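Below you'll find the structure I mean.
The complex appears here minus one protein chain, its other protein chains still in place.
And then chain A:
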Amino acid sequence: MTVTFLPLQEMIRAIRSARTQCEERGVIQRECAAIRAQFRQADNGGRSHNLAKLLYVHMLGYPAHFGQMECVRMIASPRYSEKRVGYLGAMMLLDEKQDASLLITNSIKNDLSNSNQYIQSLALCTLACMGSAEMCRDLAPEIDRLLRASNSYIKKKAALCAVHIVRKVHDLGELFTKAARSLLTEKNHGVVHGAVVLITELCERNSETLERFRKTVPDLVQIMKGLVISGYSPDHDVAGISDPFLQVRILRLLRILGRNNEAASDAMNDLLAQVATNTDSTKTVGNAVLYETVLTVLDIKSESGLRVLAVNILGRFLLNNDRNIRYIAMTSLQKIVGTDHNAVQRHRGTIVDCLKDQDASVKRRALELSLALVSASNIRSMMKELLSFLSSCPPELRSQTASGIFNAAERYAPSQRWHIDTILHVLTTAGGDVRDETVPNLIQLITNTSELHCYTVHKLYRALLSDISQQPLVQVACWCIGEYGDLLLTGECQETEPVQVTEDYVLDVLETVLQSHMSSPSTRGFALTATMKLSTRITENVDRIRSIVSIYGSCIDVELQQRAVEYNALFKKYDHMRAAVLERMPVIEKNSQGHTNGETIKESQTVKVKPGEPQQPANQVQANAAFYTVFSIVATVTVYEKDGVTVTLSCEKQSDSGLTVTLTASNSTESDIRGFTLQAAVPKSVQLHMKAPSGDSLPARGTAKLVFTFADMSEVYETKVSPVTS
């Protein structure tokens, strides 16, 4: 049989020298065809060789599933060279999802009992890498046997194999408990390391096992002490630290054992203090051990002195030149900022400095930690830092920073004016990255601070003059100008330099917003309504407003059109109500379903009530609920007064989604009115329950009143009331 294929290294060379993807594919296809042919032939000398080629091709991303059965066959071969490559192939091509993986279970079982430890090693390695739950169940007793009666080389591998088995099938942990315990007493570092990893896994899975292994704490402390104090051991030394890998694992196990247990935590206290003080922190490896120590100290029931020591280590890490160490420090501090707040506060300065680091991950950590450290006492200085960070931070962090600033401002604002200033600052710097609720929240805040209305409207007017691209800012500004435009026009302001504007200027600004292509539809809605509101706050240019409003009556945007048409109607038919409709908004209750996304509600003394402006259907209920809040302020409204019959309407909010409307009819004429009934019409989306009226005749001269009650009205849009009399 002649060798008709390329040797492995030649094939690799050929693939690498291919100049195009196409050429490469050609070489690979030829080779794969040859490999397939070889696989089909009976035993030949170059089998492992072929499989190795296939594995290389697989790593480049080409399909290699036809090699799976060959792996199975090779694993069963008596030759070590073939087994070695076969097992490698199994780990690369066969995972537990492939059916073929089950076929190697038997081979593994046989190889686990092989007299040659290197063959046993192959089997153990493969089982630990890709063993499925079934395979694990089948072979667990074998592994247990190997844990007890074999040499160190095998024991350490068997221990880690057992770890994999326990991860796959938690119940099998019971099987290994005894063996794991005895392995701790061995001298071989590899075996002890494996044992510690295994015990950690067992304790994590089963609380009873955890209880049992608590007794090993003194032994673990001994081993650890030996490593820390011992002299130079050339085999396991890394930059002066004796077997750091084992140290880290032992510390981790101590953490698991010490959690929620005073006695165990006490037993390890001294050791942890010793490790924390004696470990050399000039190299990464020392810091790795210190880091694990800190994690352990902070998780167990440690003495306060030890905790302080741990936090100080983290503080030292923060000052380390190595960026990795700083990052680690901040991650850990983040975890304890809730429980050990004061300790972390001491390092606030360094943390804030890290906001200026070049690395985005470090910046992110510093941001989270800084936001967690904001408190009433440091709010002003922290906010300065955060605002300057906001103006220069990477775009992916802006939204988080903005909302963090808002939360902090809300909780710790030293004054209302500071609060409003801060929010305005954020809107000017990062207006595009704030959340939707910011606008109504800010509006609500402004309404509640009546002494600052003048100040706010002046500031916002100025902001609007300089930039109308940041939508949230523009929306709030328009709303304010609409509400408090009169304050703007007085030309006086105590808190800040007042602007000297005429009514025309103000209307110009609003019109610019209306016409700008940068304004979103909802912003334009704000601007139009603000313009309309000004009609009652200015004196001279009402006609200009009238004309603006009528122009928009034929706007393409349906929302704007509807508004304009309604405002037009307000000018024409309902002019007598205009002042009342457009008067100052009352204070909005916080969080009373008051997410008026967009336009706020106008009071109305007509029965026809307009709802708020929800931007999505989800806000519909909220918007309407909000206007119920307004409604509840209205005591009684006279809705019909004619020919001696007076009907008044009063509303009460009974529940979150319901409203009770009471109509009272009285008669001031000389004669009784009989057969007085009420009809109510509501759209389909509304539920209406009409309770029985108190009667059906109105006695003369207002001696009694008829009461009609509508209960549980939800989503009331419009209720036309028309008394029917006979």
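We take it that contacts are C-beta pairs under 8 Å (C-beta built on N, C-alpha and C of every residue); 3 or more make two chains touch, one makes a residue touch a chain; residues count from 1.
Note that contacts and distances are computed from a predicted model.
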item: Complex member absent from the view - protein name from UniProt, among "Ribosomal RNA-processing protein 43", "AP-1 complex subunit sigma-2", "Peroxidase" or "AP complex subunit beta"; value: "AP-1 complex subunit sigma-2"
item: Touching the absent chain when the full complex is considered, from A:243, A:421, A:483 or A:503; value: A:243
item: Listed residues A:73, A:214, A:259 or A:546, member touching the removed chain; value: A:259
item: Which of A:99, A:235 or A:497 contacts the chain that the document leaves out; value: A:235
item: In chain A, positions touching the absent partner; value: 3, 7-10, 12, 16, 45-46, 49, 52, 55-56, 59-61, 79-82, 84-85, 88, 95-97, 116, 118, 121, 124-125, 128-130, 132, 153, 156-157, 160-161, 163-164, 167, 189-190, 193-194, 197, 200, 204-208, 211, 235-236, 238, 243-246, 248, 252, 255-256, 259-260, 284-285, 287-288, 291-292, 295, 298-299, 301, 323-325, 327-328, 335-336, 338-339, 358-362
